[in-house]
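Apart from one protein chain that is not included, each protein chain of the complex appears where it belongs.
Order of writing sets the chain letters: A and B. Residues in each chain are counted from 1.
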Amino acid sequence: MAAGSFFGSFDPSAFINALILGISIASIWLIAALGLTIIYGTAGVINMAHGEFIMLGAYSSYMLQNYFGLPFLLCVPAAFVIVAAVGLVLERGLIRYLYKRPLDTLLATFGVSLVLMQGVRLIFGSDPKYLAVPSIFTSNFQLGFVNISAFRVIVLAITIAAVVALWALFYRTRFGVQVRAVMQDKEMAASFGINSDRVYMLTFALGAGLAGLAGSLFGVLNIVLPTMGMGYVVQAFLVVVVGGGTLIGSVVAGGATGELQSIFAYFTNDTFARFVLYVLIVVFLRVRPQGLFAPSATRR
Amino acid sequence: MNIYHNATAQWLAYGVFFVLLAVVPMFVDDSFLLNQFATYGVFGLLALSISLCWGFGGILNLGQGIPFGLGAYGMAMTMQMQSQDASNPIPPFMLNNSLDHLPWFWEPFRHTALGIILALVVPTLFCAIFGGLMFRARVSGPFFAIMTLAMLSAWYTLILDVQPYTNGANGITPPGALKFGDYAIDPYSPVAYWSVLALLAVATVGGRLMTRSRFGLVVQAVRGDAERVRFLGYNVAGYETTIYTIAGFIAAVAGCCWVALTQYVSPAQLDTTFSLSMVIWAGIGGRLSLIGAIIGAFLIQGAQSYLGDTFLNTWLLVLGGFFILVVRFLPKGLAGLLETILGRFPLPQRGNSNGNSAQRLYPQPGE
Partner (left out) sequence: MGFLEIKQLCKSFDTTPVINDFSIEIVELTLCCLVGPNGAGKTTTMDLITGRQKPTSGQILFCEDDITGLDEHVIARRGIGRKFQVPAVFRDLTVRQNLEVAYSRSTNPLKNIFRFSDPGFVQKLEQVVAQAGLSERLNVEAGILSHGETQWLEIGMVLMQDPRLLLLDEPVAGMTEAEIEKTVAIFKELKKTNTLVVVEHDMAFVREIADVVTVMHMGSLLAQGPISEIEANARVREVYLGEAEA
């Protein structure tokens, strides 16, 4: 590899390790971005409270585990259901009045994120919480010269499962057809008897639920804090922006940005890698502002 | 006709507003309080810049902390270098981080004038380049907002990370007040307060004139329908970049004032929460009204420091809820509420209502 000569010592096994770590980073960013993608892709809503939905997912797992003794593997689907319910309430109570004002939905959901973050802080306090997982997940395993933690493999597996499930939902079910019809032309879909209101409501709840699912996983990868959502939301947004708001776009964008982050980090360090990546994304948008895979909009 | 829309009444309200703010030092003996009021002026500048960019230009900017923070770091570097001399050439924190010579990009800050110029030019240039790139690619609306947020978080982590050059999370604490030659500006003096107020007044009047110019008119048209403006022969990206850059310049000025007043800067100035609260000030005060946005900043920051740290969490919870209500029911903020109320009373004898509106617009600073 030519890059090696530029950066002095080049260790192929460490580089391959970085590539594999990149897949793991990609899966984390992607699962963080999945909910955001379908909410943005369907309803055009930029949900600033997405990070706090993730945080809520982590806290609901923590709560179920510590107060009700639920095993971790059951906490994951439970977090999905609880946060989906929160999302449903939010959509009915606030978001549905703002669909015509995209910037205002962004702002209103930012207000929501503030309320959720402070609410959780008032209830649970600012000190970190931890999620316990079965010991088999905490082990590392060796694959040739590559060393990776078992839980990161679990996250990757769940991400793949979630993407496949979403794909099946959108392209293989009646509901999926309705969603895609509403995305293309809301009025036209309505004239075919599709209740777009209901479609928006369900997609929003689904997106929120996916954030909750991600949160229950992130709670294991990291400590659980009221502010933890902030750390994920920017990356998740970038995945959506680069991908153009489609499911396939997010998968590709999540993979690309995750790998790039890991490769840059191999040559420099995590922080600088993030800076370089963000600047690259700005340059990328200069060339392709609509993202990788964007549905085209028309105007008469 | 609604008195709210009367240009004379508006100018009068502006005059009364700034005159009342100017006499505050006559009634405040506590120099710490005065210093605090002066920092509200900085928040006012930030709210004003958001109002110009978002309210008039329709460009939601969640990364106003970038020009603010970069300006603040530039000023902090300038003031830090003022206390270094031949026997003690480099700042102490660098020694602690085992640097034995001054990094090249610190060199220009040895000269106060050059340092301040850089503190203003670098953030402005950043906005021009970043804005230019984004707007020429026609990234707009929510996507642009997300990109500003991403850039903000990139700068935040970068400044935090290069600890030897910026002192990381501890930030830079220049030991002395800002000096011009032999004259030091005591941050606790009325002079400092008036200086900030004067900058705020100039920026407000300048901003208002700008919104009434042809430029301002086109910018408002871009807010309504950017594409239509293109077909009238205007380079929309140029207009968007210009208003975004002007707002960035005002934020950079605010950043310089901030450090001159507090003698402190840290990555917290580039924190996402701070940049988002600027948007909240302008949103609640009224993004379409320059004074409304400034008053929004005064009210919210004032309430925050009045309630103190004990109630901070509850306060942020209430603030978040209030902001949701404003977005949902009062898109024009408190200024819009005033507009509606004044609209109920069609213009009677002028003298009377001018006085009324001016009084309504006047807040107690730090109330």
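The rule we apply is simple: a contact is a pair of C-beta atoms (placed from the backbone, for glycine too) under 8 Å apart; a residue touches a chain by one contact, two chains touch by 3 or more.
Just so it is clear, the structure is predicted and the values come from calculations on it, not from any experiment.
Engineer: Which listed residue, B:32, B:104 or B:231, touches the chain dropped from view?
Structural biologist: B:231
Engineer: Residues on chain B that touch the omitted chain in the whole complex?
Structural biologist: 210, 212-218, 220-221, 223-225, 227-236, 238-239, 242
The working rule: only the chains that are shown with their structure count from here on.
Engineer: Measure off the straight-line distance from the CA centroid of chain A to the CA centroid of chain B, and report it in whole Å.
Structural biologist: 32
Engineer: Along chain A, where are the residues that touch chain B in the complex?
Structural biologist: 46, 94, 97-98, 101-104, 106-108, 110-115, 117-119, 121-122, 230, 234, 237-238, 241, 269, 271-272, 274-275, 278-279, 281-283, 285-287, 289, 299
Engineer: So in the complex, the part of chain B that touches chain A is made up of which residues?
Structural biologist: 58, 60, 130, 133-134, 136-139, 141-143, 145-147, 149-151, 153-155, 157-158, 160-161, 227, 272, 276, 279-280, 283, 313-314, 316-317, 319-321, 323-324, 327-328, 331
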